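With one protein chain removed, the remaining protein chains of the complex are shown where they sit.
Here the chain labels run A and B in written order, and each chain numbers its own residues starting at 1.
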Amino acid sequence: MSADPITPVLTKRWLSPQSWRLSTYEKLEGYTAIRKALAGTPEQLVQLVKDAGLRGRGGAGFPAGVKWSFMPPNEDKPHYLVINADEGEPGTCKDIPLMMADPHSLIEGCVIAAYAMRSHHCFIYVRGEALHCIRRLNAAVREAYEAGYLGKNILGSGFDLDITVHAGAGAYICGEETALLDSLEGRRGQPRLKPPFPAAAGLYAAPTTVNNVETIASVPFIVNGGADWFRQMGSEKSPGPKIFSISGHVERPGQYEAPLGTTLRELLELCGGMKDGIPLKFWTPGGSSTPLFTAEHLDVPLDFEGAAEAGSMLGTTAVQVFNETVSVPWAVMKWTQFYEHESCGKCTPCREGTYWLAQILERMVAGRGTEEDIDTLLDVCDNILGRSFCALGDGAVSPITSGIKYFRDEFLALCEDNRAKQELVGAQA
Amino acid sequence: MFDALKGFGVTFSNMFKKVATEEYPEIGAPAAPRYHGRHQLNRHPDGLEKCVGCELCAWACPADAIFVEGGDNTEEERYSPGERYGKDYQINYLRCIGCGLCVEACPTRSLTMINFYELADDNRQDLIYTKEDLLAPLLPGMEQPPHPMRLGDNEQDYYVNGPELARDRGVPSGETVETSEEKAMQ
């Protein structure tokens, strides 16, 4: 790791004037990787990405090169590349700024990835609420077509690629890759049964790879810099730079690019420390679906292994920082309300479970909870975790279980009043 | 000798005891308050029937004495709160053994037993009691169904707030519709 913790790779163009323009991009070594990539073979590219150890930036951290290699080598059916830009995880705000500031890096990445997977049609599924982003992406795609980076026979290589920017309709579940595919096909956005996996039968039942924006945007840099350069950053198993979205009670919230494995202590230094000096109480390492961390986790290295070892997940590296003024049950209730609202309804545990959890938490926060409710919460969480159809249910329970794990006292305090009242009622009966 | 006196003694001592003989039917003999007598189909405080025609009583009946058929309430013709009412209700007292399992099965406390026990007749047909025979009398504040729900917008109001509704309709407290006596029938 270099001495300077800030390694602007993905974000290096963000502060340039009109960074989203093709001309700016080309000036700053844009569309150079594409030429190198198209000169090689798809197999070479897949191997390169495997060697670089690039892991998916959408939350699960699946090695991107391995995922690409699942695509069948023949072209009996059209292959599709789908970019998951349906960024909806609470706290996560890395893809939209990336697409706003540097859309061409995504497009260049798409061309390279599509070439590596023998795909001739790429869909970018953007969250519907991000209208400004969709406009900018559309403009960038238009520019790329005009400059010959997209369309037929790209840069004379004989490779064809079309990119379609698709606006979602604002459902969190459509960030789940198979629900995204259903939504893209014009169906109801609900996760599909796996197998078949997208690489076998994805979009329109054809081989499909779904990748996160940041993953694909990293690809041109790998092609240009090589696997070894990429591995200089981050840790052995989680190499590369990563955009950390820091929000909450810090002095300067925003996007901070740092190598994987950076700790929150280091990140806090970058963003000016805790706001007004009020001490840290809890934080999420990767959005609300990852179990909470507390001040004792300040030195946990934020890479896939480090976060998992400490009992959470890296997720989307959406670091939400909360200081001591925040009530944990209240924050957990707000998150749970989000999951209740966003549960797609397909499977019972998530649909009914989040509905129930939200009601219990609302009742507790309103001061009408009992100690038994805490046990009920944990048991319901246990009945959802690992029982739901997709990961949404798992994500929904992690703030609750981790919240109760670290801050049970706060939950108990809410029930304290009620215990006295309940006993009275009992005595009367 | 002594034995004879002893015998007369018993007779004599009984002459001044209270007699156990009941002058029935001239004077009548009220049964115990919780005697398993004839059934009654109760009403909500506004007169709507409590029976929802669920047939659980018929299912519970070990003697197969009960026949029920449900019907569909409409806005124009409503007999009970909610969707369903007992369209046809018959109890065959030739079969009934008075066990009360039907009362236990009833989910709406529509079916209860009153202590009326004069269930004898000279033909079989008349011992099959129909809904008209079994329905509880209309108490003050009640009106004869069909009529719309008077106590709330839906059946939940009836089931959740039953006792308060009863008070509001002028049913004296402590006296529920289920305990109404046979007298009220006349």
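We adopt the following convention: a contact is a pair of C-beta atoms (placed from the backbone, for glycine too) under 8 Å apart; a residue touches a chain by one contact, two chains touch by 3 or more.
Here is the rule we go by: contacts and distances are computed from a predicted model.
Trainee: If you look up the hidden chain in UniProt, what protein name do you find among "Cytochrome C oxidase subunit IV family protein", "Urea transport system permease protein", "Carbohydrate ABC transporter membrane protein 2 (CUT1 family)" or "NADH-quinone oxidoreductase"?
Mentor: Matching the unshown chain against "Cytochrome C oxidase subunit IV family protein", "Urea transport system permease protein", "Carbohydrate ABC transporter membrane protein 2 (CUT1 family)" or "NADH-quinone oxidoreductase" yields "NADH-quinone oxidoreductase".
Trainee: So which shown chains sit in contact with the chain we cannot see?
Mentor: Listed by label, the shown chains it touches are A, B.
Trainee: For the full complex, which residue in A:Glu75, A:Asp382 or A:Asp417 touches the chain that was left out?
Mentor: Here the residue in touch with the unshown chain is A:Asp382.
Trainee: Who touches the missing chain here, A:Ser69, A:Ser238 or A:Ser343?
Mentor: Looking across A:Ser69, A:Ser238 or A:Ser343, the contact with the absent chain belongs to A:Ser343.
Trainee: Given the full complex, what residues of subunit B touch the hidden partner chain?
Mentor: Touch set of subunit B with respect to the missing chain: 52-56, 58-59, 69-72, 82-84, 87, 107-108.
Trainee: Against the chain that's been left off, what residues of subunit A make contact? List them.
Mentor: 171, 173, 188, 190, 193, 340-349, 351-356, 359-360, 363, 372, 376, 379-380, 382-384, 386-389
The rule we apply is simple: only the chains that are shown with their structure count from here on.
Trainee: Express in whole angstrom the distance between the two chain centres, defined as the mean CA positions of subunit A and subunit B.
Mentor: The answer is 67 Å.
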